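Worksheet: one structure, shown below.
Every protein chain but one is kept in place in this view of the complex.
By letter and in written order, the chains are A, B and C; residue numbering begins at 1 in each of them.
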Amino acid sequence: MSDILLELKNLTVSIRRDKEDIPIVKGVDIAIPRGKIVGLVGESGCGKSMTAKSVMGILPGAARVSFGSILWHDPDGTVTDLTGLKEKELRKMCGTKIGMVFQEPMTSLNPMMRIGDQVAEVLLIHKLVKNRSEARDKVIQLLNEVGIPEPELRYRSYPHELSGGMRQRVMIAMAVICEPKLLIADEPTTALDVTIEAQILKLIRQMCEARNMSAIVITHNMGVVSRLCDSVYVMYMGRIMERASVRDLFSNPIHPYTRGLLSSIPRIGENSEYLKTIPGNIPESEKETVGCEFCLRCSEDERRCFFERPEETEAEEGHFVSCFTAGPGNEVHHE
Amino acid sequence: MSENVLISARNVTKSFKLPGNKRHIAVDNVSLEMYKGETLALVGESGCGKSTLAKLLMRLLDADSGEIIFDGTDISALSGRALRPFRKRMQMVFQDPASSLDPRMKVRDIIAEPLEVWNALGKKETDERVLELLEMVELKESAMYKYPHQFSGGQKQRIGIARAIALNPDLIVCDESVSALDVSVQAQILNLLKRLKKDLGLSCLFISHDLSVVNFIADRVCVMQARKICEINDAKSLYEHPEREYTRYLLSSIPTIQVKNVF
Amino acid sequence: MKGLAGRIIGVIVVLIGVVALIFVMLRIIPGDPASVLLNEHVSQANIDRLTRTMGLDRSLPEQFFGYLAGVLHGDFGRSYYIQQPVSNLIMEALPFTIKLTLLSIAFAWTFGIISGVASAMYNEHIIDYLFRGAALLGISVPVFMVALLLQYIFYFRLSIFPLTYDGSFASLILPAIALGWNSAGSIARLMRSELMEELDAPYMDTAKAKGLSYRKAVLVHALRNAALPVISLMALQLSGMLSGAVITESIFSIPGLGKLALTALQTRDMPLLQGTVLFTAFLIALGNICADLINTLLNPRLRTG
Partner (left out) sequence: MKKEKRQNAAADILRACLKNKAALIPGIIILIVIALSVFGPLLTHYDETSQDLLNRLMPPGNGHIFGTDELGRDVFTRVLYGTRVSLLVALLPTALAVAAGCAAGVCAAEFKGATDFIIMRLADIMLSIPGMLLAMVVLYTLGGSLTSVVISLVLIEWGGIAVVVRTATLEIRESEFVEAAVSTGAGRFRVMMRHILPNLVPTLIVLFTLNIPSSILSESGLSFLGIGIQPPDVSLGLMAGSSRQYLFQMPHLALAPAGMIMVLVLSFNFLGDALRDILDPGRRTL
């Protein structure tokens, strides 16, 4: 039994606009080990959400996986490519083996349905229960487990009657009720207040540990990654810039983008006059670049970045960086 | 001390009408003083009343009771014409850079609007002033004749800032002005605000839910909880020795990067 | 249900407004009604007598409140031309209009909803284009053209249905289709656009992530949310239908309210026209209250909020 659960290989997602395919995820390789939580961080428009959605087969209308594969490793050694599955088989997979939690818990729940019914629906679709009342019992038990007080009463509530945190707990219950092996959380705490965020992060961690469940957490918040994840992938304009364990990444960030990003975050207990920033804006140009995606905003003075794309190299053990400055011959330097 | 106070609120209460004759109290009997030249941050979770309090201070909303005193004048009872001179001295930077700029106006007209409202300058001088403002917020001259939707979020927020400082106000209120932005852009805007504040001698009321951002920009911090002020103190003391249980809880909830970093 | 009471009071206020408006509009006519009604060779004494019996010698406000009081008791006055109480005439005509409208509502809802849902589900597919084209055609064709075409094809060419109304159910089918045609088009268009909007809603991603197939996700989740505005539209369309009924009833000789109003206009029968218009306004108010009620029952946010 391999210890990898899900593997994205050279995944490319493009959006069709004006009869042209514009890649938004560009050949991404991600491996999710069993029982681990993997973070995928980046700023808006970097393609992190699209990566997650492509796993579930819920890419928006004009977008599609144009290249690469999404490999699911079953414990018995069989490997399935999710991109090659028929819609029906993929749907069976979703919910039972993969669960997903979305960013906006208000709109992600159907406003016209009782929350209990929405959670129970998952069981009924996949015929994991004999009848409604058995589903109901299971749901109430789980609602209790995710920390919803008075679950019998709350079963009959509509989404708008719950607070944001409670709704996100319902979403989590819905995602894990079939005991999936993988949880995909797309910005699970972005819409929540800090105190609620802390509770939800704790809950996700607990759920993963209790069920030996893996998770991909998509976020723009480095703090969330640091609290929740085991390893992390940093994404910029559709490409993975750097990947490492959380501890390695934060103690020794190597890629200029990662370093710029980390120094842009104001921190408590550290009072500098000004923040060190990444110059410029995230480019909106949809033209495929020849060189490194980050070259225009990069602080390193390397000419060849403009003409050549750096390969991923292992800068330290288990710490991979796509940057010429991080090559084996180059000294890793911090200013 | 009191001549140092720029704006203060005394026992201000504001409630909103809900359907079915109920009332929702948004700000409950709050008193607050803000000094000249300082950056005061209002922090709290959503629904704690921080935005409402800021709008009450700016008289964009009318308080149910209590007084708002701006530079020694009680402005809470003033209306219409009498209030206008004070409007000129307080300006606002909004949360959503996209919706706070009129989509059908060009950047030049957006930034020039406060100048035109006050008939401050002729057309040529207005253009010159707009250029000067664009330079201050680090935008190119070519931005003048574009529409807001042609800019990225960070650039739109720069336009909003240029509009706010156009009249050389005494006070600018930033209502969650950086929370909709990406980290790398947020840092640029924070730096810009800090620099402008220093260069122009502004006072700044900074509303945010993000305690790390507040720590970077604020001199004093006022924590609000459930429509009331929970704790108000110098930034340094508040972060190092929070007095109230709630403040401690809030601080401990921030998902900080826990590995000691090396820059 | 407090909101409903408020609504009903609002509707009553509006209905009184309707009475006042119609009352005034019908009386700013040049010349007095009595002499318009009788022809020119009648003596002044006869005109005066008629004026008195019709209550036209009283002041306008007096007449209005007298009329309003009558309306509240179900008395809409007497028809000049047919010499019967207006309320009787309306009650005789009402069943025909109700039958016609209900049948065409059934037609419009069925076709409108099915084609709207189909064209949203198969967006940009050939099915979508076909249904969208049909819907646009539906709202662009004059009612009388549909009616005449139907008569030409199904009576003259195919002899399947009778030409005009003869009391049988079969003879109501053509008029119902002619009348429902427009509504079917607008229901389909609204259904499509509402459903399209719901298809992009985040909860649809949730539904698919749960493992629901696309078709089921649309039918179970999106349709529920798209239904509310469509139901509101259906109530609004009652007004359009009663408008169309004037034409349809005239073409197919159905003795309903529309035909009654037309006769009233053609015979310059003021009390009859006034009564019919008021009564249709009342029907529409009733329809609106029903739609509100259904919306309140279906929408959990209104139910608890």
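Here is the rule we use: a residue touches a chain if its C-beta (ideal position, glycine included) is under 8 Å from a C-beta of that chain, and two chains touch if they have at least 3 such contacts.
These numbers come from a predicted model, not from an experiment.
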Task: Missing chain: touched chains present in the view - done: B, C
TODO: Out of B:G44, B:P114 or B:P242, point to the residue that touches the absent chain in the complete complex.
DONE: B:P114
Task: Which of C:V218, C:V246 or C:A291 contacts the chain that the document leaves out - done: C:V246
TODO: Have a look at B:K106, B:R129, B:R195 or B:R244 and name the one touching the chain we're not showing.
DONE: B:K106
- [ ] Identify the residues of chain C touching the omitted chain, counting contacts across the whole complex.
- [x] 10, 13-15, 17-18, 21-22, 25-26, 28-29, 136-137, 139-145, 148-149, 151-152, 156, 239-240, 242-244, 246-247, 250-251, 258, 261-262, 265-266, 268, 270, 273, 276-277, 280-281, 284-285, 288
Task: Where the unshown chain meets chain B, residue by residue - done: 58, 60, 84, 87-88, 90-92, 94-96, 99-106, 109, 113-114, 117-118, 123, 149, 160, 163, 166-167
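The rule is short, and it goes like this: only the chains that are shown with their structure count from here on.
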- [ ] Just grab the chain with the largest centre-to-centre distance to chain B, centres being mean Cα coordinates.
- [x] C
TODO: Would you kindly tell me how far, in whole Å, the mean C-alpha position of chain B lies from that of chain A?
DONE: 33
Task: Mean-CA-position distance for chain C and chain B (Å) - done: 53
Open item on the list: Multi-chain contacts only, two chains or more: what residues does chain C have there?
Closed with: 305
Open item on the list: Which stretch or stretches of chain A touch chain B in the complex?
Closed with: 43-44, 193-198, 201, 220-224, 226-227, 246-247, 250-253, 259-269, 271, 273-278, 281-282, 284, 334-335
Task: chain B to chain A touching residues, read off their complex - done: 45-46, 152, 154-155, 182-188, 190-191, 194-195, 209-213, 215-217, 236, 239, 249-263
TODO: Give every residue of chain A touching chain C within the complex, in rising order.
DONE: 53, 56-58, 60, 87-88, 91-96, 98-100, 102-104, 107-113, 121-122, 125-126, 158, 160-161, 171, 174-175
